[in-house]
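As you look at this complex, bear in mind that one protein chain is not there, while each of the others sits in place.
Here is chain A:
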Amino acid sequence: MSHRQVADGLLPEPVPVRFVAEDGTAAPPAGYQGDHPAGYGAPADDLLVEAYRHMVLGRRFDRQATALTKQGRLAVYPSSRGQEACQIAGVLALRADDWLFPTYRDCVALVARGLDPVEVLTLLRGDWHCGYDPAATRVAPQCTPLATQTIHAVGMAEALRRRGEDAVAMAFVGDGGTSEGDFHEALNYAAVLRSPVVFFVQNNKYAISVPLARQSAAPALAYKGVGYGIRSEQVDGNDLVAVLSVLTEAVRHAREGGGPFLVEAHTYRIESHTNADDATRYRDAGEVARWEAADPLARLETYLRGRGLLDTAGVEAAHEAAEEYAARVRDRMNAEPETDPFELFDHVFAAPTPQLREQRALLAAELSAPEE
């Protein structure tokens, strides 16, 4: 086998895999509604409709969380508006017994996975813990340090494999995160160990303010896999059908013993990095408008309507459900959260050290002292 043939087995398609064009029609050149020529299968129709409902709800949730931040109910919120195809496909490609290792920008994926939205927002609300039960949900705490969770996913994949489970681990990571050393160590470890893990890069083009061109000179971030011996693919990240198709193949590959798989989705962060950021300082409105026109939700809706899988009643039902969901989130988030300062000492270790017990008592004395 030539070097070229070896690389061909690992390299991504030269252009991102796409099933649906920006106008919602089946993508040229083949105009396929079936499988992609590169071998990626078309997702089932009912799964696409389910994905649509999740995307509507996810976008509404994201808007609600942004509003809650402006009202002071959240300390900070990193929006994923514009990335819903990635958020939803990433979750729908997984089984309930697979593990997900998300970043701080993946709240929409977590609520799509069925986690309690208030629990998901716990950390961003300003509390000290992740809010949900990672073991019960098989979702690791949303990771604030960059790319450190990618190697945890490899470790979990190894744990699952050694326990004889056929579950996989999927790590979400951003374009900026691919510059971190841990991302590279994770790819290398996964390849050497042949771990059942999928690395899913949501390339939203900006790491806070730094554009992709200053992040990497790779032809695409998906090319980073070949050097480690990892099969890789790039996909149109605003095409739900394509992202779901490629991630489903990646998960199958990992689950069936093929080793790790790297997927890069080309998408765009419509909002600023967080509410505390001002994106107008580093990118122009025209660029944002061009990506607004490539909206993943509108594209899927047009595609499903065109194929007769969705009608106006279905669209309205999805939006109504999303409104009800958002109202419940709003009501619950408007209640002042109960925080217990003494619990800060409880989970540093399995049992507090004598020193932590002393400090807890000191804080108790401070808090019970009469105000002067």
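To be clear about the criterion, a contact is a pair of C-beta atoms (placed from the backbone, for glycine too) under 8 Å apart; a residue touches a chain by one contact, two chains touch by 3 or more; residues count from 1.
Criterion: contacts and distances are computed from a predicted model.
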{"item": "Complex member absent from the view - protein name from UniProt, among \"3-methyl-2-oxobutanoate dehydrogenase (2-methylpropanoyl-transferring)\", \"Acetolactate synthase\", \"Spermidine/putrescine import ATP-binding protein PotA\" or \"TrkA family potassium uptake protein\"", "value": "\"3-methyl-2-oxobutanoate dehydrogenase (2-methylpropanoyl-transferring)\""}
{"item": "Listed residues A:Ser80, A:Thr103 or A:Thr148, member touching the removed chain", "value": "A:Thr148"}
{"item": "Selected residue (touches chain absent from view) among A:Asn188, A:Ser209 or A:Asn275", "value": "A:Asn188"}
{"item": "Touch list for chain A against the chain that is not drawn", "value": "123, 128-130, 133-135, 140-141, 145, 148, 150-160, 162-163, 169, 181-182, 185-186, 188-189, 192, 343, 346-350, 353-355"}
